[in-house]
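Report on one structure; see the data block that follows.
Shown here: the complex without one of its protein chains, the others still in place.
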Amino acid sequence: MTDQSYNFAYLDEQTKRMIRRAILKGIAVPGYQVPFASREMPMPYGWGTGGVQVTAACLVPEDRLKVIDQGADDTTNAVSIRKFFARTAGVATTERTDEATVIQTRHRIPETPLTPDQILVYQVPIPEPLRFLEPRESETRKMHELEEYGLMHVKLYEDIARHGQIATSYAYPVRVEGRYVMDPSPIPKFDNPKLSGCPAIQLFGAGREQRIYALPPWTEVVSLDFDDHPFEASKAAHDCDLCGAGHSYLDEVITDDQGTRMFVCSDTDFCAGRREAGHQGRLWASQPEAAE
Amino acid sequence: MIQIENLSKYFTMHNQGGAVIPVMAEAFLTVASGECVGLTGQSGAGKSTLMRMVYGNYLSAGGSLRVGDVDVATASPRAIIQLRRETLGYVSQFLRVVPRVSTLDVVAEPLLVLGAARDQARDRAADLLTRLNIPQRLWPLSPTTFSGGEQQRVNIARGFAHAYPALLLDEPTASLDAANREVVLTLIEEAKARGAAILGIFHDEPARERVCDRLVDVTGFTPRVAA
């Protein structure tokens, strides 16, 4: 039920129009960080205020919203945001990737392939990929303007010099359509290949940093690397212990004080879907109650 | 090779009331290839001044001063740099080098500047240092720490490293013992034999007798007192 005290999706219409303009500009210039007048939201920074504002600007009453945090639909953050929009916009919600029209995500891309009628909204803590090496905003803007991206490779060089390989495992920088270097938000680098050629619209919102950027459908996104140290979309070398999937991103779960551990899909909806379809992992038969 | 006509020079001392001190007027001099001309005259008569003017170290006030095709009196700095690299060598009494550079490299440098291979340049430098009796154990050291006589010989080796068509020698045998003096005079004779034009100052009279074909007294170039 829509709470009548709020405008549709919490934000007032003028604010949503302002955000939509930023989104359209972002879509027109893929990977470019568009400044926008980020509003105070009724949740702390770091909880996805940027993503929430982008979602609010995108939602229409017919939408079906899914919210995931680290792949899971049932964590505090995901539940709070889903409830927030259920209350302020009255939209339907779902945990199923293939049923959702708008998906707000923190730190993951769903395993289930997205479709052209979906929008994926990322929560972004630090949108500037050059920030850790160049603290001056004036200078990083100039570097984007002039495509001076040598510094990104310095970061990767330092990784290899120190660890013998590119140790960056999340928020792995990408180049969009051969132009802007972009921070894909802290998704694991396993998800990077899914950014490229994606049929859905991908929108990125950074509330505290007041930036919105976007990837229109079918955009080419390339992960930066060296010729002799190519990019690898790595994951734990295991199958999911619940659904047996061998190609999904896994969370490691410690199950007792003796260090016993299990690996499970980080995408809870994907894992449940596979089990419904009859797939079984190593530990599934022994604990069927986990299906509840 | 060296042709000086109607050359003049004065110094203006801006910080001493703008005093103008004329030091040279109506100087005429020629040095042909294969010839050695000695400058004479009392101390302060202008021998060193003339040498420095030929090298482009002092500006000329008037007249012309040709070394090969270049009029040093009017040439651009760039032309003089080129001249000094390829055509005109100078053995001064003072050694001015970057501290901590080895003696071998100091002597090889004129050849390296001309694009010679490092090995060849060092071989040539080693030859000269051997002839001038600089002990091999000193070669890797900087000459800035050497005695006066040793520095003088390093300077000579450097001046003779490249076969300059024209050479200026400022007291090349001063502070040398008999054996080294003989080596230097032989070097000068060899340079003459290959056709170098040499202009020099020699206080050492027997040396002057031996290598100079002509003597020119610079006292004749002193401006008349009327100035």
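Here the chain labels run A and B in written order, and each chain numbers its own residues starting at 1.
Operating definition for what follows: a contact is a pair of C-beta atoms (placed from the backbone, for glycine too) under 8 Å apart; a residue touches a chain by one contact, two chains touch by 3 or more.
Methods note: contacts and distances are computed from a predicted model.
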item	value
Hidden chain of the complex, named as in its UniProt record, picked from "Phosphonate C-P lyase system protein PhnK", "ATP synthase subunit a", "ABC transporter permease" or "Ferredoxin"	"Phosphonate C-P lyase system protein PhnK"
Which displayed chains the hidden chain touches across the whole complex	A, B
Sole residue of A:Glu40, A:Asp227 or A:Asp256 that reaches the chain not shown, by the stated touch rule	A:Asp227
Candidate in contact with the missing chain, chosen from B:Ile81, B:Ala163 or B:Leu215	B:Ile81
Among B:Arg96, B:Arg137 or B:Arg224, residue touching the chain not depicted	B:Arg96
Contact with the hidden chain (one of B:Gly38, B:Gly56, B:Gly89 or B:Pro143)	B:Gly56
Touch with the omitted chain, as defined above, among A:Glu95, A:Glu148 or A:Asp251	A:Glu148
Residues of chain A in contact with the chain not shown	133, 146, 148-151, 153-154, 157-158, 160-162, 225-229
Missing-chain contacts mapped onto chain B	11-15, 52, 56-59, 77-78, 80-82, 96-101, 109, 112-115
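The rule we apply is simple: only the chains that are shown with their structure count from here on.
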item	value
Cα-centroid distance, chain A relative to chain B, in whole angstrom	77
